[in-house]
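Quick one: the structure is below, questions incoming.
Here the complex is missing a single protein chain, while all its other protein chains stay put.
Entry: chain A
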Amino acid sequence: MAACSAAGIDIPRFCYHQRLSIAGNCRMCLVEVEKSPKPVASCAMPAGPGMNIKTDTPLVKKAREGVMEFLLINHPLDCPICDQGGECDLQDQSMHFGSDRGRFTEMKRSVQDKNLGPLVKTVMTRCIHCTRCVRFATEVAGVQDLGMTGRGNASEIGTYVEKAMASELSGNVIDLCPVGALTSKPYAFTARNWELKSTETVDVSDAMGQNIRVDARGLEVMRIVPVQNDAVNEEWISDKARFQYDGLKRQRLNVPLVKGSNVLEPATWEEALVAAKGAISKVKGNEMSFIAGKLADAESLIALKDLANRLGSGNLKVEAGAPLLDADVRSNYLANSTISGIDRADVILLIGTNPRVEAPVFNARIRKTFLDGAHVAMVGEEVDLTFPVENLGAGSDALAKILKGSPMLKRLKEAQRPAVIVGPGVLNRPDSAAVLQQVHELVEKADVVKDGWNGYNVLHDAAARVAALDIGFMPSARAASAPAPKLVYLLGSDDFDPADVPADAFVIYQGHHGDKGAARADIVLPGAAYTEKNATFVNFEGRTQRTKAAVPRVGDARNDWEIVRALSEILEKPLPYDTTDQIRSRLADVAPHFAEVDTVQSPMWLNGEYFKAFKDRAGKVSAQAQPFSSSVANFFQTDVISRTSINMAKATHARNAIPH
């Protein structure tokens, strides 16, 4: 089959999928091979030299028509009420190979629907037993939940006992299913695929920057599906990226709000910005603090940083995480192996990370590498990563043990392409400098960085983090001695540390959802969510990617960097850019890779030299004994969008109901 598609010939198929193992059970891909007495299934037949394959002979056509007739015998005639209608492989192929009349007079088989949880809807009577979902669950997602029971006419796909799929990637079976047996539960009966407007964009639910397609009808996001990008997410996306879209319709901020007598009241933009000016002009310098949220885009970050610096404040930070990471050396905070490079690693050491919840699609890639024979070990809390992992201990003492010389150190040294992945579980700790010092010693000792291979990786948990570090959105040297802030500007920050926002501080919140930040705020400026703006994000391997606006903004909301630009005008410190192109060239001035969209610029490896200087600072803190734990407690609810999403709440509920 691969040979045929290389020759430009499309072979009909149901069970074959290039990222899954070959099952050969749908028989749709029958072709005629010379000297073969029978038609052969092309998906399972290796192409050989001198082989003559015929794909359009009457024999092939007849064979496929026969297969199609058998498939349609037990397939219900419910296309008009089927969510797959219009994008169904069986529908399309029956147009080519289906008979114009049936000669089947008996009763059709019916199968009881299975309950796979709140995200995947099943109509099992429609199933044609291609087993793509079973193979996906066992091979990619790594959960043994789905399987085939029964034989012959009585065979059924299902969970052996009734339970929800315990996978963060379960939504992908919806795309894999060639018919309407597995469809999206939240999307059920809401739209037809031909009335949707598709926009290819980037997801921000984790730091991986999964490529997605946002399908919208009018003002509404109707569904989100993956876009193939072999360098990032292949063709999978996590359930959070796929199903959190209903959060975009709830608790939105649509007009500027200014606190009147104890309560936020709607205002015009002019009133809100003038009120912000009144508050900002009362404080000066580092008394102002600027906190960016997890979903902030690069444009608004650079605009806010430029504005803060013009106001004399260097008190900038990104919420919840990596407070001590500094931006001097780019290779220090990126996944230097790149996401696709992890495929080639042969020994992987995970330190303080649980990729299954921090970036599930990346975890599937590590799993793939594991299946290819890589050895995976981890230091941190014992977690189920869907594949066996050697646990070397929980905290920094385990790291020290490895450093002293252990089988793991030897293994890393001997490996061709060893990879060390440091997760937010390390970066968030107050003693992260000391732990990172240990990690770097390990990297040096084990030769993780060599010619043509950089195995030092940092995994982040928030979409804004890498861009913020690239831009330098972080406390300046003098900010360390800054007084308690009297004015806090929250750029979509809802998970801020309460210590950063004192009770008497004046709070300006700019963002798209009403949550903790807006509830605390004195002025609320409505911004745009990631499906509503053309913005730049950088994923944890340093890949610059741009989102595209799929739906219009809500009410009076504005683009985030334009709000900051307008505020600077009111404050009489105008920022020197008026258009998106101008602010992007400003971004490229700060960090050249912002101009190179969809590519990774491998940073120079300076950590060796850099960490000699780093040692002094690391010496001041000592590593503490608590185990490294992931920063993500609940995969389904990490940011303001997923917290407002009903789908994610249901998924959390269903996951908690699964006995462990």
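The rule is short, and it goes like this: a residue touches a chain if its C-beta (ideal position, glycine included) is under 8 Å from a C-beta of that chain, and two chains touch if they have at least 3 such contacts; residues count from 1.
We adopt the following convention: contacts and distances are computed from a predicted model.
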{"item": "Undisplayed chain, where the name is taken from the UniProt record, one of \"NADH dehydrogenase [ubiquinone] 1 alpha subcomplex subunit 12\", \"Potassium channel domain-containing protein\", \"Ribophorin II C-terminal domain-containing protein\" or \"DNA-directed RNA polymerase III subunit Rpc31\"", "value": "\"NADH dehydrogenase [ubiquinone] 1 alpha subcomplex subunit 12\""}
{"item": "Candidates A:Lys114, A:Arg252 or A:Arg365 - the one touching the absent chain", "value": "A:Arg252"}
{"item": "Contact residue for the chain not shown (choose from A:Ala7, A:Ile81 or A:Leu219)", "value": "A:Leu219"}
{"item": "Residue among A:Ala6, A:Val263 or A:Ala499 that touches the chain left out of view", "value": "A:Val263"}
{"item": "Residue touching the undisplayed chain, where the options are A:His513, A:Arg565 or A:Arg584", "value": "A:His513"}
{"item": "Interface residues of chain A (partner: the chain not displayed)", "value": "218-220, 249-254, 257, 262-265, 498, 503, 513-514, 516, 518-520, 524, 554-555"}
